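Since the structure comes first, as structure tokens, the remarks are kept for the end.
Missing here: one protein chain of the complex. Every other protein chain is in place.
Naming follows writing order (A, B, C and D), and every chain is counted from residue 1.
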Amino acid sequence: MSDLFVLAISCIFINNILLAQFLGQCPFLGTSKKMETAVGMGMAVIFVLVMAGIITWIVDVYLLKALNVEYLRTVSFILVIASLVQFVEMFLKKSIPALYAGLGIFLPLITTNCAVMGVCLINIKEEYSFLQAVIASFAYAVGFALALILFAGVRERVDLGRVPKPLQDTSIGLVTAGIIALTFMSFKGMV
Amino acid sequence: MNNYKLTVSHAPFWHDGDSIFKMNLNILIALLPAVIFGIIQFGAPAVGVLALSLSSAMVWEFTMNIISKDKIRIGDLDSAVIGLLFGMMLPATSPWWLVITGTFVAVVIGKIIFGGLGANPFNPALVGMAFLMLSWKTFFDFDSAYINYDFNFTALAPLAALKFQGVSGIDGLFSANGLLMGKQIGAIGSTFGLGLIIGGIYLILRGYTRWEITVSFIAGIIFAAWCFNLADPEKYAGPMIHILSGYTLLGAFFLSTENSSSPVNTIPMLLYGFFIGVMIILMRNIGAYADGTVLAILLFNLVNPLIDSIRPKALGKGIDHA
Amino acid sequence: MIKRSFFTLTKPGFSYDPIEPDLDKPESIPVPDNLILLLNEPVNHAKQSLIKKGAFVKKGEKLCLYSESTEYVISPVAGSISDIDIFLDALGNTSTYLVIKKDQNKNTDTITYNLKNDITSADKYLRTLPGAPPFKSLASKDNKINTIVITCTDTDLLETTSQYVASQFPTEIKQGAQILKKLTRVSRVCVTIPKGSKIKAGFDTMQVLETSIKYPSNLPAMILKDHLNIILPAGQTPEDVGVCFISAEAVCSLGKAYGTKTANFEKHLTIIGKNGKRHRVTASIGTSLSKIFKVFNIQINDDDRIIIGGPMHGSATYTLHHPVQPDMNTIMIQDKAVIQQISDSACINCGRCVQICPANIPVNILVRYLEADQYEDAADKYDLESCIECGLCAYVCTAKIPLFQHIKLGKHELATLKASSEELETANE
Amino acid sequence: MREMISMIVVLTVLTAVSGGLLAKVQSSTEVQIENQVLKFQKAPAIKSIFPDVANDPIADRFTVEADDMKLQVFPTKLSDGSKAVAFETKGTGFGGPVGLMVAVNLDSDKVIDVRMTTHAETPGIGTKAKDDLSFVSQFTALPVMDTNFNLKGSGGVIDAISGATVTSNAICLAAVNAKEIYQKLKPEIIKQMK
Partner (left out) sequence: MAQSLAKEFTKGLWAEMPPFRLVLGLCPVLAVTKSVENGIGMGVATTFVLVFSNLLVSLLRNIIPAKVRIACFIVIIATFVTIVELMMQAYAYQLFLKLGIFIPLIVVNCIVLGRSEAFASKNGPIVSVADGLGIGIGFTMSLASLGAVREFLGNGTLTIWEGLPVFSMGPDFIPFRFMLEAPGAFVGLGLMLFLMNLIPQK
């Protein structure tokens, strides 16, 4: 039990998917200008990533490894994720319109969010057990949401400041993200 | 009838007469006791480092103002404060290029590119420090930095000794009195605890820093260190050494209270200070660092915009037509 | 000028000035030869104006620009119109500037009005009485006013005119209040008195609200909150919640007007000189400020500042020829030596404004949104419309940012934005 | 309906072609990939453990099997004449599986040396254990058959690297694993060593 806890902490803070593993940078920079969109994206990623983590783990262990066709991993994972996102979108639209209104616009973006694909691949590469894979997927997604929301908070203020013209927008966003990555080094060595 | 050119401006027509210059001047004054003591303790090299740090910080700001064709703003002394604080965090033996690179990062990357004074989301001096510590860790090893010095007290950096030798390793080496009076090695401006406390209290009384942050910061340190100590006194030291050594006091009074990167509402200020204190102890006790002050404060600079949204409801907000 | 004290652990506090114990008789300024009137409607040169240069006006005559105009002024003297021009105030609003040349030889009797016992009749003739009674909003059908608050308190620091009028004319005010009650049929009429003031004795028969002497507790929103248990919703006026504020002087002159069926023009004023010395005067509405300064030998130099109102939320004028207006209680003159320069520095987030703000506004963030011209976000998220306009934030601002100006401008721009979007909506429908 | 069919047909054909193509590429690169893994992951570790031995342990490698366990063994002869083997085991940490090359003296049953082979995916973690030889040197000369290779915290004899407890733990787990494998496969290895 405590191992899983340590795993979760390490995935959220120390190996943070955005700041240490560099996955999911496009939504990180793209949806962090406003707090509302950052929260929306964070929630959508948590939702999709956990499901994708579970499904791809099952596909990998019971299909690819069983049939000894591991070289099809990339193809099958991306198809699983793309159809999952489609399915989730359709399901939410019909069944939970309130949630769809909040997350809807972010869902299509998730297909090309390499954080989702990346975590699924990490789960396999690290040879996690099913439970570990679920925890890791969830914790990585939480780390994603956390970093995104914190970044959005800072970025809202930075964008209001008198940033010199050539530095505005992405440029200053990246420098800010760099300092955020620096602050996340605080957690180094804690597990 | 004569037509005069009158001054037309908007209300209010009174101002309490304070200014950024006065505020920064007071911060510099408050830093003086610790600076003077550092110079006495570490001698001429300390003067060199501090002078270079202060002047290079101002030169960087001046240069950037010229390049960006902005108004020259070094007169508000903000870069001087950054430079002095930065210099105070360095060991007296720092090479000149380290100081200049550091102030460049602090002033230019930490402050100017975010839009200058007041727009920096992180404490500039700490940004500079964090960049340097990540790059050149060896220069911040105080034990080897002062190898050629001859002190009349235990020449061991207390926190590093605590980290690598454990509680038993520092048993009886450091007394509260000695640490308070600067009988320890460390950065130029961080050893003289009493001076930092006096300077800090002066600033608080003058209203230039917010006491809530400082008080809760120290409370956080005491609380967390005490918890650890209670759980395993063999392994974890008590609060005293944590408060009086390393950058703790500098952090509590001068670094965490930097205006632009800290909250302004009461509850957020208390949370902010407290969690920095707790985080520092976590980093020292179970993390990879001997002294986590720099990164811990930066981490909560990051959280600041989020927690500062905890605030009392504004008058008449959210009430519909009665 | 109040300076920051050396030790400032607590936030600064101000008290309203009590009325001075020795009540000098006010100096009466003679009616000058040329009177200036400001009509709150700009001249439109394309249209045929009813007011013509050189035309004769009687004392008490109502002057309108056009036949359909709702705005008017009343001439305080008999004479001829010698000039019509456009007047621009500090906020950029335009109005019409009329100069009336007094004519000694003509009949100086005041016109009598046919005043009936309803509010529309009062609104028709008496809007420009000294104290500027808010008949316009009282008469408006949109507002359901149920409470009238007569203010014997001054809203800004250093001001004492309302207290002075209240101490001198309690009987007239009470009479005026009776008439007001009859005109408006409002159930509740109360009067505000500074706490501990002797004025209270004169109003024993009325419901008295004793306001704190701590600034800014005399501002309408604070009186509503502290004494009437109404939290003014952000962005709304007291009239929206059924309360109308009316100055003591307005009530007093209303009483007189209903007694004589004529308008009166004697405005009570306080002049605060450069050295802080107070002069109490009465002057006819329309008197140029320069005339008053001449009486007291107040020397005005370049770059001095003439403030209409008090130091916290008055407004500066650019001309010495600014006339005495019905709502003008105080004139304050600042020497250029004491004028603090504002700066173009950005907010340094020191948090003093947040600590001092009586409306709990996060001014530090608000000002960033205002500087970036994001008025809607400023209102939605950072409480722009909750501002009660006390000016304390700008007073304590370390960076010397003209916060109050930013907020005023922000509110103005927001109103423009809202109006244009509403227009769009109606156009779409 | 026609559209539907064409959609399904195109997708199916495309996927089938892709699968076939990939199968072809995979089978033609399989051997080369295995050689690469040997060359770049195992060879450096073996070379650093056995700096100057007469034979080429990689070329002489053989596979032993027992109780459905399969192990690739790299044999050599030490300068003092005793036989030794190296083999790779795995331990799992949160930084991913850690590969550990363990060399054992077959005559004395003592560990000669250990080296990390695959390092963790996650940047920052693991590299320290790879660079820090003082950590792996703790294993040297410990008797394989009866040493608890766990960290001191878990009752073993190994000191963790500060700041890299997880990786240290993974390495220790790999060593524990090695102990088990060795105990089981030693007879088989000796048989094949001739």
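Definition applied: contacts are C-beta pairs under 8 Å (C-beta built on N, C-alpha and C of every residue); 3 or more make two chains touch, one makes a residue touch a chain.
The structure displayed is predicted, hence computed values, not measured ones.
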| Which of the visible chains would the unseen chain be in contact with across the whole complex? | A, B, D
| note | Of the candidates A:Val61, A:Leu99, A:Cys114 or A:Leu146, the residue in contact with the absent chain is A:Cys114
| remark: From B:Leu6, B:Ala57, B:Met89 or B:Ile109, the answer for touching the chain not displayed is B:Ile109
| remark: Per the touch rule stated above, chain D touches the missing chain via residues 3, 6-7, 10-11, 14-15, 18, 21-22, 25-26, 29, 32-33, 36-37, 39-40, 121, 123-124
| List the chain A residues touching the unshown chain? | 19-26, 29, 71-75, 78-79, 82-83, 111-114, 116-118, 121-122, 125, 166-167, 170-175, 177-179, 181-182, 185
| request: With the missing chain put back, which residues of chain B would touch it? List them for me. | output: 101, 109, 113, 131, 134-136
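Definition applied: only the chains that are shown with their structure count from here on.
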| Chain pair with the most C-beta contacts | B-C
| task | Return the distance between the CA-based centres of chain B and chain C, expressed in whole Å. | result | 48
| remark: Note: chain B residues in touch with at least two other chains are 115-116, 118-119, 287-288
| Among the residues of chain D, which ones contact at least 2 other chains? | 162-163
| chain A - residues contacting chain C, complex | 157, 160-162
| query | Inside the complex, what are the residues of chain C that reach chain A? | reply | 346, 365, 368-369, 371-372, 374
| Taking the complex as given, what residues does chain B use to touch chain A? | 68, 109, 112-116, 118-119, 121-122, 127, 130-131, 134, 279, 282-283, 286-289, 292, 295-296, 298-299, 301-306
